[in-house]
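Heads up, one of the protein chains got dropped from this complex, but the rest are sitting where they should.
Coming up: chain A.
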């Protein structure tokens, strides 16, 4: 009884805190949790006009249809390849970039490079897609112009019409946009590395490259591991923005990804149940990846700590 009374008294005392937070928590519930309820659609033959209780339940029919669709495997392949390429290149290059920037000695030059490198992050994918398509165009694209003038190629490459090249285009477009931005965290971690370690390495005769390898990199090791876990966990959520904006009918077999597939079937063709089944498949893979990455790295880091 006494405890209960205290609970209510504290609730009254903190009424302002509640007033400031509860409305927004309800908000989060509505916009982030309620849609999960929509997953039931994947197990129904969902008809928009009917209420929840009037829907016809069909079990795993939509999943069976999905798994027997050969196009699904094509889309899955594209999603997976672009996700892995994005992870490998999009994760290592910013680390290398941060390492190099960290070695720039002139403070003004260093700050200028950083300022410029962060900029593309703030530009929308719509604009970036426009820039990429223009840079790769056959007529006047800078990439073809450079390759031609260096005599690497004899005639311009039609980048945007060659399927397998699309994966590289997406990966490099993403790298161009986010490399600087993704390096911020590593640079921040580098400022925290103990200066004495560098002095010690220097007296041992280590050059700049060896200092990078033996002092700077180990110094940001924990940050790298945490970010790597997060990236692996988010591997499947590569979205569809780049693919939708950069893709065109001629490269569709290489540009279509799971979410785009769900979008086209679910909303474009009003096959809500089928589209939801695709999204659920994507989420399940993502959750499995997240937990296994977490488990795996926990094991590794524990061992190395001991």
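One rule holds in what follows: contacts are C-beta pairs under 8 Å (C-beta built on N, C-alpha and C of every residue); 3 or more make two chains touch, one makes a residue touch a chain; residues count from 1.
In this section, contacts and distances are computed from a predicted model.
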item: Omitted chain, identified by the protein name its UniProt record gives, among "YeeE/YedE family protein", "NAD-dependent formate dehydrogenase, beta subunit FdsB", "Alpha-glucoside transport system permease protein" or "Carbohydrate ABC transporter membrane protein 2 (CUT1 family)"; value: "Carbohydrate ABC transporter membrane protein 2 (CUT1 family)"
item: Selected from A:116, A:153, A:200 or A:288 as touching the chain missing from the view; value: A:116
item: Contact partner of the left-out chain, one of A:133, A:148 or A:285; value: A:133
item: Residue, one of A:176, A:198 or A:213, that touches the chain absent here; value: A:176
item: Absent-chain interface as seen on chain A, which is shown; value: 7, 10-11, 14, 16-22, 24-25, 27-39, 41, 97, 100-101, 103-105, 109, 112-120, 122-127, 129-131, 133-135, 137, 139-140, 142, 158, 160-161, 176, 180, 184-185, 188-189, 192, 207-209, 233, 241, 245, 248-250, 259, 262-263, 266-267, 272, 275-276, 279-280, 282-283, 287, 290
